[in-house]
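For reference, the structure is listed below as structure tokens.
With one protein chain removed, the remaining protein chains of the complex are shown where they sit.
Let's turn to chain A:
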Amino acid sequence: MEGQNVEELLAKAERDEAEKLQRITVHKELELEFDLGNLLASDRNPPTGLRRAGPSPEAELQALARDNTQLLINQLWQLPTERVEEALVARLPEPTTRLPREKPVPRPRPLTRWQQFARLKGIRPKKKTNLVWDEVSGQWRRRWGYQRARDDTKEWLIEVPGGADPLEDQFAKRIQAKKERVAKNELNRLRNLARAHKMQLPSTAGMHPTGHQSKEELGRAMQVAKVSTASVGRFQERLPKEKAPRGSGKKRKFQPLFGDFAAEKKSQLELLRVMNSKKPQLDVTRATNKQMREEDQEAAAKRRKISQKGKRKGGRQGAGGQRKGGPPSQGGKRKGGLGGKVNSGPPRLGGKRKGGQHQGGKRRK
């Protein structure tokens, strides 16, 4: 009898449990897919109940929504929870749905010149205090920036240093020095930036601030300056004996569309013949020009070395003599710049070269 009572009690307890669970259980044919990080649930079951509903399936939609939401809430309530300031908070997992980014992934920047050097030497930044004690004002001031501790430009009294001109304005000198430092800093920053983006700096029209520039650079700067006018250098005056720049005009010439049919046919057949032939075509002119240019460059390099050692005249005569015996030039154009020239006086580009040095080039023809 007691046993029966116990059994009855257990059965009743089970039934109660089942009833309770019934309130929150939902029967679905296919399980839903959950992405709890996004509070998302996807129901793949075909909506058969809804199809039968008719034009305005509001009640059925609400019932379906209620079921799906119940399942999602069941999942959410099973997450690990903690109590944060009297609120029950569930820890969400990472979202699993892959969504596209809105901006591209940031690229790593290349190191600046200083950072490369520091890495090479193993220099690490020393931790410095933000505030420094300033004797003059008797208070803690920042190390740099607005109202800094030791501001050079704000001194009211500067002693004239020993070797300086007594009439020089020392204050203006300090301000000028600071401006130069700022400009140099800015230039370095822009150079680092250009290197990072692998772009060419416009480099202030080819002129360097320090003035140490090679002849080629100056030549390039001059050419760029000539062409940077509204009419692209067409009406620029030239120095009295300066030669016209070669290569101005159209870079490529195309044949007109309806030209000489016979000539076109001939050139196309020639092209096919060349392509089909087994033997490679050798353009004697171009080959000899190439050879001569290589020899020239070698000789120029050698001359540069010799001239550095101090043996100028002898070397050049020898080189000049050699070239006369070389392969005959077949009208190949020579560029004016022979490396290894010793520049006497200011470099004059494009203008007629005075002195016996360059006449050697003309004599060669």
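Just so we're on the same page, contacts are C-beta pairs under 8 Å (C-beta built on N, C-alpha and C of every residue); 3 or more make two chains touch, one makes a residue touch a chain; residues count from 1.
Following the convention adopted for this analysis, contacts and distances are computed from a predicted model.
The listed choices are "Hemoglobin subunit beta-A/B", "Ribosome production factor 2 homolog", "Trafficking protein particle complex subunit 3-like isoform X1" or "Aminotransferase class I/classII large domain-containing protein"; the UniProt protein name belonging to the chain that is not shown reads "Ribosome production factor 2 homolog". Among A:A65, A:L131, A:V232 or A:A301, only A:A65 touches the chain left out of the display. When the omitted chain is restored, the residue from A:V6, A:V89, A:L131 or A:A287 that touches it is A:V89.
On the side of chain A, the interface with the absent chain consists of residues 16-17, 19-21, 23-24, 37-47, 50-51, 57, 61-62, 64-66, 68-70, 72-74, 76-77, 81-82, 84, 87-92, 95, 97-106, 109, 190, 193, 196, using the contact rule stated above.
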